[in-house]
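Here we show just some of the chains, and they stay where they sit in the whole.
So that you can tell them apart, the chains are marked A and B in the order they are listed, and the count of residues begins at 1 in each.
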Amino acid sequence: MSDVAHLGHVEVYTDQFEASLDFFTRVYGLKLSLLDGDSAYLRAWDDYEFHSLKLTKHHTTGVGHIAYRTSSAEALERRAKLIEEAGYPVRGWVEGDAGHGRAFRFEDPFGHVFELYYDTRRAEPGPDDTPALKNMASRFHAQGACPRRLDHLNLLAEDVSVFRTFMETCFGSKVTEMIQLDNGRIGGCWFTVNNKTYDLACTEEHGRGKARLHHLTYATDQREDILRAADIFLENGVHIETGPHKHAIQGTFFLYVWEPAGNRVELANAGARLILAPDHEPVVWTEAERKKGQAWGLKTIETFHTHGTPPAPTQE
Amino acid sequence: MSDVAHLGHVEVYTDQFEASLDFFTRVYGLKLSLLDGDSAYLRAWDDYEFHSLKLTKHHTTGVGHIAYRTSSAEALERRAKLIEEAGYPVRGWVEGDAGHGRAFRFEDPFGHVFELYYDTRRAEPGPDDTPALKNMASRFHAQGACPRRLDHLNLLAEDVSVFRTFMETCFGSKVTEMIQLDNGRIGGCWFTVNNKTYDLACTEEHGRGKARLHHLTYATDQREDILRAADIFLENGVHIETGPHKHAIQGTFFLYVWEPAGNRVELANAGARLILAPDHEPVVWTEAERKKGQAWGLKTIETFHTHGTPPAPTQE
């Protein structure tokens, strides 16, 4: 097993905490594990850990930190040492959050904060949240869009090549797909540490922001769940940016909305697609291929290229 | 990464070769990679390897051999040595099939033949089979049920505990779920070598057969694909044994049919369910819990407990 097991949780900042929390619980359908000071700890019904989203009151929006869980306590030590030696900015060990034990914090070259942890706290479904079937982490509560689990996030970086080295070095991530621009730069890169097709994507920053988030995504079981969610978003006045449709890259069925504070949130379904080949070579998309639009020909809308959080003031 | 990457292919015997081949291609929707002597090499549209099913003309039915792909050439050597030392019956190295390089063959204590291989042959879509999107292994041909990829198989063994040790030793498989009978025996065990919830299951043999197959399964992208497949099976006179319904164990949405020679074949959809926790503990189902039937209360039909291939003559 690799040192790093999976994406664990993401901290998202909001400057409209109440509205964002209402969105993520009632509309998007996450479960509140804990409300603690300025943060809400949320999980999808089948996330096995205490939280996969930490929503934090902040003066701006965007991503607070991104956490991966290691495969063992030893792997955590090993990785921490390796990252330190690689020279990335280290913030050191933190005592951990409500949802896990001690964690090693560090930064990518673009200012995004990451952490690695191993000791974790499992979801603790209460009497009203205990599932009928014991192989489910919590009850399928059917509130709102109600995705199954955290899937991935997408960050923006000014140099995707540099970010790629960071992911390969720190997490042992593999690139499954990428965009090769005509100017020689990498337009985007999709990474994974396990059999998922991706758990993190990085695309080129076209605004002037720093350490920005493009979007955060949870997985639904069926594409129908996403069509149904579109109606829920519509009825609740949520801004639907684009979708439902199917990405050419990764073949993901997607729907993008903006939560009340402006952070882009996705629902995604990958079907039964997994990367099982141990020698999988990255699929490389050319600029010409990207111009064909999404899988079924939908042209990518402009905001998808420019909107990130926190917003780049001069851009939008 | 673990030594063993994933289930690679299964050889299934049929004493009605033409009818079985027609079923697997036209009705079930696999693609013929090669017809070579007494065997047809078949793959699902997104299987990345040359074949995931080897269908072989034989005087009986059941399973020929089961193949897992290792993570590297070194892992293959390492595992071969380890298996030899563990004392399981070794058949030695074989030159490999049409679909892969040299393979190490051995048996479980119940007579099922396994092999490990690393060097493989990729699917080679021809001009009529090239997908529109380059991240797909072959074209989505939409013929018949048209599943995406090989998912798992289920074997029968007289002592599931013994089989469990075999899987843990030889493949480094982890048990994700199991049935604990009141008599102290294990009624069934679900194994995986990667993030899939299972790639092989073993349930207790209630007939008098040897080295029998319970079923072979391919994965569809959506549950709707399985409902649609039920109509296709109905229209083509295929014996539908049970389903579509949802298993309590593993939560798999399933449909079981018998191909013309009698081998049980499943279509399954696991939704977005994966085992990501590095410290996942087996979910243990008691006999009392199993008596509740499938997830939505369907009682398991009798043949599901007794039918395996080759058939146990006195049983059916």
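Going forward, a contact is a pair of C-beta atoms (placed from the backbone, for glycine too) under 8 Å apart; a residue touches a chain by one contact, two chains touch by 3 or more.
Only a predicted model underlies this, so the values are computations on that prediction, with no experimental measurement involved.
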{"item": "Size of the entire homomeric complex in copies, 2 being in place", "value": "4"}
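By definition in this document, only the chains that are shown with their structure count from here on.
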{"item": "Between subunit B and subunit A, distance of the C-alpha-averaged centres to the nearest whole Å", "value": "32"}
{"item": "In the complex, subunit A residues that touch subunit B", "value": "1-2, 5-6, 46, 48, 69-72, 133-136, 147-149, 151, 177, 194-196, 219-224, 248-251, 269-274, 276-278, 280, 283, 285, 289, 295"}
